[in-house]
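The complex appears here minus one protein chain, its other protein chains still in place.
By written order: A, B and C. Residues from 1 in each chain.
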Amino acid sequence: MRIVVQEAPFDLGDEANRFAAGHRDMGAIVTFTGVVRDLATGDLDAMEIEHYPGMTEAALTEIAQQAQSRWSLGDVLVIHRYGRLEPGALIMMVATAAPHRKDAFEAAEYLMDYLKSRAPFWKKEHIGADASWVSAKDADEDALSRW
Amino acid sequence: MRIVVQEAPFDLGDEANRFAAGHRDMGAIVTFTGVVRDLATGDLDAMEIEHYPGMTEAALTEIAQQAQSRWSLGDVLVIHRYGRLEPGALIMMVATAAPHRKDAFEAAEYLMDYLKSRAPFWKKEHIGADASWVSAKDADEDALSRW
Amino acid sequence: MNVLYFAWVRERIGHPMEEVESEAETVGDLVAELRAREDRYEAAFADVSALRVAVDQKLTDFDAPLKGAREVAFFPPMTGG
Partner (left out) sequence: MNVLYFAWVRERIGHPMEEVESEAETVGDLVAELRAREDRYEAAFADVSALRVAVDQKLTDFDAPLKGAREVAFFPPMTGG
């Protein structure tokens, strides 16, 4: 298990290759990558991500451990950035390795659902001189009920 | 949409980066990678993959188009190898880009479920002097019923 | 028409492709003609429920008509991914 919380960018390809190379005994590798998406109006200047140092790592570790206890997994990777990110930047990724695809997919979805609503990150959108905190979505909270 | 059927290896990291770079307006990118897994006994020499040239590309294209009609997707990538692959080799990958994670995940699972049972590939395991065709699993056929 | 065989169907019959002259109206009729040819065809087609068929590179079933078909392929259930 590897949990990384950092301000610096990460390289999806490097991370995916490194993760896969360590798990050639697993049949299935799933990755999810979150990207800063511009607004429909195209005027997002930046997404600022605040987090709670210390608790963030602990929360992500606990979420990853829960996933490992619920599914047959070879490994879990979570990378999450904080700070000021421009549209198109990669915010975060998770990766799961499992003998079978069902476990790899479900565990990745579980990680994402919990990471959305239970890891201490907060997003703020910067548009010109305006800035506003992104509201949590009911759908994200509801997503937890399926697990 | 990009569909690739080839004997040559592919680089997961390069493919993931290229796919993601083309879709920075999508919030969610999911990849699935299938790896030749050794047997529990550790004595798999190779997995040989036979396919039906022409129909393979047509079947994968149709599966990808179905996914695009069912979910809100920015793009779909399918790469599948054939020929003789050793344990640890990457067999195939799919990638999906979508505005939201639910679509990206579901579409990737749909692609995998159909690709398993509806694309004309056949696997043969080589163990020493023995070789045997891998049987289709009921669970893979059953997986289609959820879509 | 061209008839193609894949995986263990190909191995039992002994070649991957052949040209077949046939007036068979359906895939099932064609299978009956092939089974009557030789033991190796009989062996390959003994249990049709274990087989899949594509006509002109599209999956179909054994009731499918062959009118106008240029290519028919027989193979076991697929195991991709």
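By our rule, a contact is a pair of C-beta atoms (placed from the backbone, for glycine too) under 8 Å apart; a residue touches a chain by one contact, two chains touch by 3 or more.
Since the structure is predicted, the reported quantities are computational estimates derived from the model, not experimental observations.
Touched by the hidden chain within the whole complex are the displayed chains A.
The residue touching the chain not shown here, chosen from A:R24, A:R37, A:R101 or A:K116, is A:K116. Which of A:I3, A:A20, A:L73 or A:M92 touches the hidden chain is settled by the complete complex: it is A:M92.
The chain that is not drawn here is touched, among residues A:G13, A:G34 or A:G74, by A:G34.
Across the interface with the omitted chain, chain A contributes residues 34, 50, 52, 54-55, 58-59, 80, 91-92, 112, 115-124, 133-136, 141.
Here is the rule we go by: only the chains that are shown with their structure count from here on.
Our note on geometry: chain A versus chain B, Cα centroid distance of 23 Å, whole angstroms.
Averaged C-alpha coordinates give centres for chain A and chain C that are 48 Å from one another.
The set of chain C residues that touch two or more partner chains comprises 81. Shared contact sites, meaning residues of chain B that touch two or more other chains, fall at 34, 112.
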